[in-house]
Structure formats: C-alpha cells, structure tokens
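I have a structure I would like to understand better, so I am pasting it below and will then ask my questions one at a time.
Here the complex is missing one protein chain, while the rest keep their positions.
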Amino acid sequence: MDLRQIYSQIIMENSRSNRHRYEMPDATATERGYNPSCGDDIHLSIKIEDDVITDASFTGTGCAISQASTSLLCGLIKGKPVTEAKELIKTFLGMIKGEITDDSILEEELEDAVAFKNISTMPQRVRCAVLAWRTLDLIIAKETGTEMTE
Amino acid sequence: MDLRQIYSQIIMENSRSNRHRYEMPDATATERGYNPSCGDDIHLSIKIEDDVITDASFTGTGCAISQASTSLLCGLIKGKPVTEAKELIKTFLGMIKGEITDDSILEEELEDAVAFKNISTMPQRVRCAVLAWRTLDLIIAKETGTEMTE
Amino acid sequence: MDAILEKLTNPGFDLEKVRSDFAYLELEGPIIYLDNAATTQRPNQVIDRMSDFYRFENGNPLRGAHRLGAAATEAMVNSRARVAKFINSKSVREIIFTRNASEALNLVTYTWALDNLKPGDQILITRMEHHSNFVNWQFAAQKTGAELSFIELTSDYQLDMADYKSKISERTKVVAFSAASNVLGTMPDTREIIKIAKQHGALTVVDAAQLVPHIKVDVQDLDCDFLAFSGHKMLAPLGIGVLYGKAEILNKISPFQYGGEMIEYVEDQSSTYAEIPYKFEAGTQDVGGMVGLATAIDYLEDVGLTNIAEYEAALADYCVAELEQLPDLEIYHPRQGVKGPAIAFNVMGAHPHDVATILDYHGVAIRAGHHCTQPLHRYLGQNSTNRVSFAFYNTKQEIDLFIEALHDVRDIMQLG
Partner (left out) sequence: MDAILEKLTNPGFDLEKVRSDFAYLELEGPIIYLDNAATTQRPNQVIDRMSDFYRFENGNPLRGAHRLGAAATEAMVNSRARVAKFINSKSVREIIFTRNASEALNLVTYTWALDNLKPGDQILITRMEHHSNFVNWQFAAQKTGAELSFIELTSDYQLDMADYKSKISERTKVVAFSAASNVLGTMPDTREIIKIAKQHGALTVVDAAQLVPHIKVDVQDLDCDFLAFSGHKMLAPLGIGVLYGKAEILNKISPFQYGGEMIEYVEDQSSTYAEIPYKFEAGTQDVGGMVGLATAIDYLEDVGLTNIAEYEAALADYCVAELEQLPDLEIYHPRQGVKGPAIAFNVMGAHPHDVATILDYHGVAIRAGHHCTQPLHRYLGQNSTNRVSFAFYNTKQEIDLFIEALHDVRDIMQLG
C-alpha cells in the first residue's frame, strides 16, 4: 500500500477545507467527538427539519484523516433525510471494517468519502476516520431514540 | 545429605522434651517469636539477675526444628551471663550461615545445639532453627540497649 | 473406586503429551508437584508466547502510533476478548486486568465498598475465606462502620447454608465468598448463594481464584456482580489477574488507581475518566501477562474444561481414599458434594512443616502452613495444616509416591 492512497488528493483537500467548518447557533444537536489517545477533538452540529438534515457543520482540531472525514461527512449528509444518513453511517463503517467492499455501491452512496477505504489497512488510524461518523450516529440515536450502529 | 542428619536423635528428643516448657510468672522479659509463613509461634521468657540468666523457658507450638532449637537454647543459656548468651547467639547464627564451621569450637560452645549445623543446607527451615535465637537476641538488645546481631 | 481408577487410566486427553509440555518435569529430581493451589506450573506454549510477544510485538499498548504499538494494542485487545469469551461476560468492557486476585478484590473494596457502605450495614463473608477476601473487608468495615459477619461451616467442611440464610438480611449489603476453598477444596453452591443474596438486594463478590482453573465458569449464568481470579493459578504467568464486573456497576463506581490511560480530560484541578475497563487500568499494563493468560486459556480449552474437572476430581478422590488408609491422620475435606482438588490434612504428632520437609526430600512438593486462612485454621483448631492440591498434569503414580513418602514421615518423626 502506498501512503498516497491514504493521504490522497481528496483527503488532503478536504482536510484543509473550511466549507463546513463553522459554528451553528441554531443547531438541533451538537455533540463532541474525542479520541483520548490521539487528541482528535471535534464538535459536530446538525440541524434537522421535518426529519431532514438541513445543515451540518463542525469545529475542532485533529489530524488530516479526522478533519477530512468530518468535512466530507457534513457535505454528504446535508439535505438528506435522517434515515438515509443512518444508512450512510452503516455503509461507511462497513467499508472501514472491510465488510462492504463493492466499489460501485460504495462510490454511489459515499461519493468522495470512499477515499477512506484504504484506512482499513491502518488499524491505528481507523478511530480518526470514524470519529465524525460515530458522533453523528450518537446524535441520531439520541434524536430518534434508536440504537447506535454496531 | 540424609534427612536423618536433620531429624537427628538429639533434635527429635529435644523437640518432644518438656523440660524447659513452662510459664514463668516472674520473668524479667518475655518475647513472642513468630514465623508468619509457617506458623511457628513461641513465647520465650528469661529471668536476669545480676547480669546472669538464672532461668529460661518457653511455651508455644511449631515444628520439630523450632521446638528442639528453643528447648536446647533454654538449657544452654540457663546460668550463663548475658554477655556469654550474646556470644552463643553469634556462634549459633554464624554456624547456620555457614560462616563458622570449626566443629571443635561449635561443639564446645553450643553443645547439643550443634545438631542444627546441617540446617544451613535447607534454606526453607533456617527460620525455624533460628527463631528462638533471634527472639533471645531481641530480648537482650532491649534489656541492655545494644544492637541486635546481624 | 473402579470408576476413579478407570478415569485415572483414561483421562480423556493425552496426558503424556500434556506432561511433555511442562519443563519442570525434566528437572533432575524428580519433582512431584502437588502445590497447584498455590501456583500452577506453566506449559511451554505459555512461556514461548510471552517470549515471542516481547521479541516481536513489544510496544506501549494504546499509545503507539506505530507498528509495534499497534501490535501490543492488538495483543491486549485480543487477550481481553479471550478472557471475556472464556468466562462468557456480556462485553469485553467488563474484564479488568489486575495483578492478581488480591488486587481485583481490593479494587472492589476501594471503589464500591468505601463509597457505599455505612454504619449498620452488614458485610457477609465466610469462615473459609483466603486473607485476600477477608482482610480487605475488615478494612472496609473499619473505614465505613459496617459490620463484618461470617457464614460458618458444617461438620463436613461445607458452607452452612442454613447459617447463611439465618444471617442474611436487608442489612446485608454485600456477600463476598470463595467459590472454592484453597484449603478444604469445598465448593459451595455459588448460584444458590448469589440467588439468595440478590433476594436481599446484596452485591455479590465471588472469589473464584480456586474455581476458574478447575470448572467452567459462566458469569452470566452465575449472575454475580463481581468475580476475581488469578492467572498464575491456571497456567498463566505471575502478575496477571482479572476482575469481572457488571458494566452497569463498573460505570457507576469511582476509579481505583490514577494515572496514564485511565483518564479522558485532565484539567489542572480535576479530571474526567476513560470508559470502562480503561478507567480501572492506570499506567502501562502488563500485556506480556495478558497474552500469557490468553494462551493459558487456549491450553485449558484444548485439553477441555470438562476433561480437566473430571480427571482432577478422580485424582482428589483417589488421594482421599489413600489417605484414609493411613493411621493417625486427620483430613479436612468434604466427603459429600462437589469439591475442588485441594485436600488439607494433618499427621497427628508431626508438625506440617516437618511433614513438608520430609516429603520435599522425597521430591514431593506440598504446602504446609495456614495457607492464608488463619480464621479457618482457628476454626479447625490447627495452627497449620498440610495441603496437597492437584492439576490435570498430575498422575496416579505421583499420588502413590506421595503416599509412600508419607510412610517415611512416620518413620523419621518416630511415630511408630
């Protein structure tokens, strides 16, 4: 595996992007996501209107992987129904675990976030890649009173 | 080494002897000697008059080695000046450590207690053999305000 | 007796192969090791797995952002999962690694007990507890003002369940008991004790140090709140033990030791703590011990827990039968019911330390003393006892040699 498959153009660009990096005073829910071992530390905010995520943003600091992943997540879920966002979480976590490998499905659903596929070969960095997704999962579980994704 | 050199006739007889096994209400000093790991548990009493040990006795329970050693010690020090008892302790401990090996000296000073010489080959039982001697050493140290034997 | 002899001849596993895994048997001697309740021997597989870990997977677990750190973390995670599966805990997060069973029990004392007990409460333990499940409760009683009471034994050295039922009440806040005595071999009905404790709302703490090595333990089936055991009594290295605790309780209690890895945020004047089980594992942990324990569990399950239990029971039964033939011997071991392979006894007229020394001379390793159970020994009316305790790598021949050596004890001690 080449490191440039991890630190790909998509990930490097999104890690620096400030498109989704802003405070959201009228958020429906904000949760902190934290990796105590490495210090990735984000606050993820979303706004839900009529079961649709109408806005998603984040603040915080962390490595390129965590920041890119969070930014891509925000872009991906904006405008999507909550139920669909939940499906995306499942697909993303399934991809990272190596359980979902069909590229056509992954690309269709996750779009640019498919760039994290190779993270499954770097166990130490998996936590960085999934941080935002787990945080969103927690928000959805709390908002809808459902179980978190395994 | 043959076990019968440890459990010799002298030791077996003295371990059963009740000659020095009695309470001493008018003792100058009584100390408890205890081996927490094996449970040997004696009370050694001595009476000192004009710097001479005029009586020595013990009560308690323990293995044949500890009981024989205690009994022999009582017999040996009775009637001796405290300073001489202190010398006997040094000789006995020196013998057990294998530092004093000259049989003629040992037999002359320690008499029957020379029977413990072979204990130095059984490290696990050394504590049993020296229990009474260390207890006496403590008594003497307290009574005379001197250091204990190393 | 026929069934016993049959079992000893056909243990249901490859005894010779098993014995070839234990290096101590190669020592010039021979050494007949019958002190397994103190600590077992370790098979080469366990020792070699530890060495390999230290050679090729050694890094600081949970910390490294590199290959060796990841290897050590993986070793830790896998070992925890192995232990969780072994005792069937609902979650790996309920497995806390400690130094030994003693520390596991102290953890419960320092966290749950000091914060929850108060004057008027009762702590109920048993007469046969090891000091490690005894002195800690004295400490808790002294610190909190709770009362420490004891469940007594029957004349067959069983736990007296009637006494238990008469002593337990709504005042009883914790029932802490040994699931297998290290001296008598007594194995009380752990499920029943827990059931009754729950009816009174008491917390249950199981000292399973002498149970886990011998009998398959299922913590969900037992439904205990805490369960403690030591690796070194089940083929694993020294220095590693386990506290199982129900997640809902672990989540609520305070941490025990403080330091690296057990924290979340550290501010100047206060901190928040990591999730369970990490909250209870301060500082760099003994991953070498953990992989050793996981390998030991593999070994035990390869031989088969049922095989082990049946074979060890046959060893113990055979040994008791043989001891009963000897004159002037007192045996402290239940004759009825389930029991573990530890048997205490005294040769009348011979102090246990002399007995042990003479047996050692014949290459037979047993233990003499109070076995960290002074209160039990006061009850037995003995300052000390001898104890033999078996593992599945022992043999009938070894017991025969032990019995033979006991004859020499009578001879040397001039017991006629």
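Worth pointing out:
A, B and C are the chain letters, set down in written order, and residue numbers restart from 1 in every chain.
Throughout what follows, contacts are C-beta pairs under 8 Å (C-beta built on N, C-alpha and C of every residue); 3 or more make two chains touch, one makes a residue touch a chain.
The structure presented is a predicted model; accordingly, all values stated were derived computationally and were not measured.
Considering C:Val135, C:Ile249 or C:Ile403, the position touching the chain not shown turns out to be C:Val135 (whole complex). Only one of C:Leu153, C:Ala365 or C:Leu380 touches the chain withheld from this view, namely C:Ala365. In the full complex, chain C contacts the hidden chain through residues 23-24, 27, 29, 31, 33, 35, 38-39, 41-42, 44, 46-48, 50-51, 54-56, 58-60, 63-69, 99-103, 105-106, 109-110, 130-136, 138-139, 141-142, 148, 150, 230, 232, 237-241, 257-263, 265-271, 282-289, 352-353, 356-357, 359-360, 364-369, 372, 374-375.
If you put the missing chain back, the residues of chain A touching it would be 3-4, 6-7, 12, 37-41, 61-65, 67, 122, 124-125, 128. On the side of chain B, touch with the chain left out of the figure occurs at residues 34, 36-38, 123-124.
In the analysis below, only the chains that are shown with their structure count from here on.
For the pair chain B and chain C, the distance between mean C-alpha positions equals 38 Å. Distance from the chain A centre to the chain C centre is 46 Å, each centre being the mean of its Cα atoms. Each chain gets one centre point, the mean of its Cα atoms, and the points for chain A and chain B are 78 Å apart. Counting only residues that touch two or more partner chains, chain C has none. Shared interface positions of chain B, defined as residues touching 2 or more other chains, are absent.
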